[in-house]
Structures are given as structure tokens and as C-alpha cells.
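Scroll down for the structure; my scribbles are underneath it.
The complex appears here minus one protein chain, its other protein chains still in place.
For clarity, chains are labelled A and B in written order, and residue numbers in each chain start from 1.
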Amino acid sequence: MNEIGRASASLAALAPRIKDAWYVIAMSHEVTGTPIVRALYGVPITVFRRPDGSAAALLDRCPHRNVPLSGGKVVEGDLQCPYHGWRFAADGRCTAIPGLDGPADHPARRATAYPVREQQGFVWVWGEPDKEPVGEPFRFRLADDPAYLTVRREVRTRGSVHAVVENALDVPHTAFLHGGLFREDRKDRRPIRCVIQRHQDRVECEFIGESRPTGLAGRILSPSGGMVTHFDRFFLPSITEVEYRIGDENHIVLNGACTPVDDWDTRLYAVVCIRTRLPRWLVRLAVQPLAMHIFGQDAVVLKQQADALHSFGEASYASTDIDLLGPHILRLMTRAARGEPVDPNAPPYVRETTLLV
Amino acid sequence: MNEIGRASASLAALAPRIKDAWYVIAMSHEVTGTPIVRALYGVPITVFRRPDGSAAALLDRCPHRNVPLSGGKVVEGDLQCPYHGWRFAADGRCTAIPGLDGPADHPARRATAYPVREQQGFVWVWGEPDKEPVGEPFRFRLADDPAYLTVRREVRTRGSVHAVVENALDVPHTAFLHGGLFREDRKDRRPIRCVIQRHQDRVECEFIGESRPTGLAGRILSPSGGMVTHFDRFFLPSITEVEYRIGDENHIVLNGACTPVDDWDTRLYAVVCIRTRLPRWLVRLAVQPLAMHIFGQDAVVLKQQADALHSFGEASYASTDIDLLGPHILRLMTRAARGEPVDPNAPPYVRETTLLV
Partner (left out) sequence: MNEIGRASASLAALAPRIKDAWYVIAMSHEVTGTPIVRALYGVPITVFRRPDGSAAALLDRCPHRNVPLSGGKVVEGDLQCPYHGWRFAADGRCTAIPGLDGPADHPARRATAYPVREQQGFVWVWGEPDKEPVGEPFRFRLADDPAYLTVRREVRTRGSVHAVVENALDVPHTAFLHGGLFREDRKDRRPIRCVIQRHQDRVECEFIGESRPTGLAGRILSPSGGMVTHFDRFFLPSITEVEYRIGDENHIVLNGACTPVDDWDTRLYAVVCIRTRLPRWLVRLAVQPLAMHIFGQDAVVLKQQADALHSFGEASYASTDIDLLGPHILRLMTRAARGEPVDPNAPPYVRETTLLV
């Protein structure tokens, strides 16, 4: 953890599997009467909307002959397999077997069903099917606030959830990989204080003494500059949050909810909430292409990283003091994957370090 | 077997390998003086025709440096390797090694040869090379009868032999996957009796009380309707037979000889023999496109099934009473793959069940 040293790790150790958690499986507008397929940890799940407007999610495998249910149709609110026409209710119950002289419902013929929630424009599923969820999905705190412009986007990346999350919350690479856009790789860097607080279900870093970012994005968001407040946060199982206040008028919260399509394939659902003096059309016009450009640069390097890890068959990471959150996040994810109990009120682990920006 | 219940099985358990048996390796017209390659259980076999008209089949690997012999030429009735020009007779004997000062023939230099039979438009090989075959290939009983129109077709499907065979002999899916073409998915289904007789090398289902299929195919074949006799049959290792008599004049026997290209890749050689009052040109015109359309629909769903089984890494099948033949066929194939002795005259296992059609 932030030690000066280098550790070899298996690829599995870099991609802990947290099954007992809520994940975004699709954006609300994608879920209609025509079933779609989305994978979670490599398992295909078919998601569809019933005539009553509710979303449902079943394992994409008919219990009869294992054909994908997603090739079928929604009939009277149930999903009908395209092979023999068996039908399944949202809870997995078998409701029809054409040709069978007897009742369709039977425990052996149930489809596997996932708990579903829909809120703030996203459909979430609980990672373990046929199980009672604990708690509710993450709420994006400003997404319903009319004072904020809210933008939702999906970005898909070859890379583990940890790699994507570490990248999303990593400050040092921004000056370099995104040089000029957000921060710059200057010779005359100045030290700022970084205060890290790691709880059992989240970790946060506050940046103290930071000036307004000198790159293009900072100048657009806050032409007049001003006092900067900056937090980077991670919440289990896979949520990132970057929060900036610049002066009195500018506030931006950038969330990313990551879904493990597979151990090394991640969908990041980004929710950006912005309050600024600038007109909304201008923010949309300027910020969105910039954000997608930055995501694109990250996706390229994350794919190169994942390919290299697989080519070598292992990881060999040397961390330094300015890998502020990545090692903490891996620790939290690893413990959650093992099912270790979480006490959100336990006193945090705190440390401070210096970063040159 | 037809139990109400659900069983998990390995993929291997769904694809038993029966090596000691005859398989169609190619259609006769495909086998010429230019060698072709066809795989059986993943093993490449090169098939060629010699100047005397006989077909020959060798393992597609030169014993010298393992280059595929299929890249070579037939020279004086022998197959010549393209790399160093070694030549091999139909029985595998090495007949020439250019540059060698001494005899070519030597046990270490033999190519691996497969027993071959050619009949009724097909070239068959015995599944184990360099071994004495037992019995002769399956004969299509009406293919040589001039009173019948005979059509041969090859269909390739991603799917195990068992999955293809079960599909070819499965009645319930026809009303659904091929809805309207052959049978229809009606609300007012009527019960018919199904009598299953399982011998040690074959299993048959007789359908009693069936009306003329209501779909397009039935109406074309027998516009006037009439009394229906219907049998579905399976013969080890991989032959299907569907036989319909409708009224006095219409008789159709649809055979499928399945060849395992690999465990999950099957070539089905279909032989359809039809006697009907309709003129032959009309039957050809109407039935062939219809049959290919039905095969195409089956191929799509079988591929989805195979992909799903591989994605999950296992099968989890819930059978019901109306999975009439599939579980019996798997039982016969599994026993044959284990090499258990077969007594074709042992009394059959018989059971009866009801199907709504």
C-alpha cells in the first residue's frame, strides 16, 4: 500500500470479484420490450421491459435446452424462449410449455432471475441471482437537482474495474496523458497537500492548496479562476467520484459507476453534474467533446495495460507515494471480494502526502 | 431419462465420441483426383479418387515431416506429399522417397489409412484408421427406388451430433421455431399418443392419432389430407429417420446421417425420398427451398445453444415427458462411446406418453 516497492501479482488478484453488490446493467432507455443481453462477470443476462413498465433481468439461458432467452419475445409480460416456446415470468417461474400435457411450473424449470432496481436513468441488478439484495443502489447526489446540468454517458474499456477506477481517480497521469487539456506537465511544479481517509467501504482524498487547473477544461469551466476545493472518492463496489468547486459559482461532480462485463472488460456509466455561470448549451458544446476525448485517451492506455498484463500473464507494479488511491481501492475491493464484514462507521485510516502539481 | 428434473452435465457428456462406426466423409461428387480435406472428431482426413475410380482416405499428415498430404497431387494412383515428394498408396504404404538410395517402403513411413466404402452417392470412412470395420454403412432404404424422388443435401451446423439429432427428431419445437411452416402453435391443441421403443442400437417413436400437419409443408405434400402414419427413428451412431405416410399416395422418408467434424461441429447429410401424386418438378420447386429454410432456422438455434453451452462451460437441461427421443438417444450414444456391447435383438424398453399437437 503506497509502499516504495514492487509486487508481482496474478491477474486474478488485480480483478477481485465482488458479487454481492448492485451494478448498472443498462441505461433505462436501452431497456424495452425487445430483450437485450448484457454480461456481468462474464455471465450473460437478458434485460427486458414488461407492458406494466417494470424492468426484468433473467440469466440468458433457457432451463430446458440452454438456448439464450434473449432471442425470444416478451409475450403477456413473460419472456418466451425461441426454441420450444417455454415462457418465464420476471421472477423466473415457468408459465408455459407448449405441447406438455400438464402444468408448466416446476422448480426444475425455473429460469434464474436477478433482483432489479431502476432509478435516475439506470437499471441496476444485484450481482447474485435468486438472492435477497442488501441495501439499495448508489444514488448520484445531484442528478435530480434542477440547478445542475446532468449528462449521462457510457464508455466501454478493456481493463479491470480496478484499473478503470484507479485511472479515473488518478491525478498524476492527467498532466501527462491528457497534457494541456486538464493539467500541464510543467517544470515549475508546486507542492500541494493530499489527505487520504480510508473507511471500510470507501476512500477519499482531499487536495489542499490546489490552484485552478491550468489546462483548457479549467479555463472553460472557470474563466475567472478562484479558490479550489477538490475531492476524489471511491465507494464500494465500483463507484468513482471527482468533485471540484472553483470559486463560488462553479461546482462539478463527476461520477463513474463501473460494471465488470468480464474480469478485464468494464463498462463505465458516467454521470456528470455541473453548475456554472456559463449557459448550458455552451457547457454541453465545450465539455462533452472534451470529456469524450479524455475518456478516449484513457481507454487506449487502459487497453494497452490490459493487453500487456495478459501478454506477461501477471502484473508487476511499482507504486510510489503519489499513487494516492489505487492501492487503497484494491485493498477495499479485495476485502469485499472475500466477503469480509464492513463497518462504515469504523474510524478511518488517515495519511497525508505531498504531490507536485 | 425423461424424468422431471434438471441435470448439470459436462460438455463432454453431451458429445460422446463413437469411433468404431461408419461416417459419411464426403458426397461422391466431391471426391476427385484433387485431394480434399474433411475432419472427423477434429482429425483431418484427406480424401481423393484414384484413376481406377476408387476413393481413398488417409490421415492428412505426412509421416516424414507432418506436412498435410492434401496439399499434394495424385500421381500414378498414389498421393504425393508437396514437401519432399514422398508417395503413399491407398493403404498407407510409402511407395517413393526421392533422393533416398534404398527402398521407400518401411513400417515407420506408412501413412495412416482409413477404411472406405462408397454407396448411394456418399463416401463413408470407418472412424478408427488402420482397423478392420465391423458391418457396413447405413443404407438409405428408398434412395435407389425409382418410384421415389431422392434429394441429397449437406447442412453444416455448430452443434454436437446429439444436439443435431435431437433437434432433427424433436416434434414440439416444430410448431414453434418453424411455426406455420410445418406445424402451428395453436391454442386448441389435441392429445395424441406417442409410443417409444428403445432397442440397444436404435430408438423409435410412433405417433398415433396425428392429423395431417396443418402447416404449409403438409398442405403442399398432401392437399387432400388423409390418414397419417408417422415414425421418428434414430440409429447408432448418428442416423435420423422421419417417416410420414399421408393417405395412400404420399410417402416421405427423411434421413439425416450426421458426421462429427468436431465435438461441436456437425455435418448432416440429408437424404429425402418422396413419393407423391404431385409432379416431381413441383415437389422440387416447393419442397427444397422450404426444407433449406427449416434447416436454416434449426442451424441458428443450434448454434445459439452450442455458444451458450460453451459460454457457461456446462449444460443444465430440464427435460419433460415430451422430450420424446433426445434423452434416449444420449443414453444409446453414451453406451456406444463406452464400447458397451450391443444386442440388437434384446427386447426393447417401451413407454407411452401424451403430446398435445
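Please note the rule applied: a contact is a pair of C-beta atoms (placed from the backbone, for glycine too) under 8 Å apart; a residue touches a chain by one contact, two chains touch by 3 or more.
All values reported here derive from a predicted model rather than from experimental measurement.
J.: Out of B:16, B:63 or B:92, which is the one that touches the chain we can't see?
T.: Of the listed residues, the one touching the omitted chain is B:63.
J.: Determine and list the chain B residues touching the chain excluded from the picture.
T.: Listed in rising order, the touching residues are 42, 44, 60-61, 63-68, 71, 82-85, 97-102, 106, 108-109.
J.: At which residues does chain A meet the chain that is not included here?
T.: Chain A touches the chain not shown through residues 4-6, 171-173, 175-177, 185, 189, 191, 301, 304-305, 307-309, 311-312, 315-322, 354-357.
Rule of thumb we're sticking to: only the chains that are shown with their structure count from here on.
J.: Where the CA atoms of chain A average out and where those of chain B average out, how many Å apart are those spots?
T.: Whole-Å distance between the two chain centres: 48.
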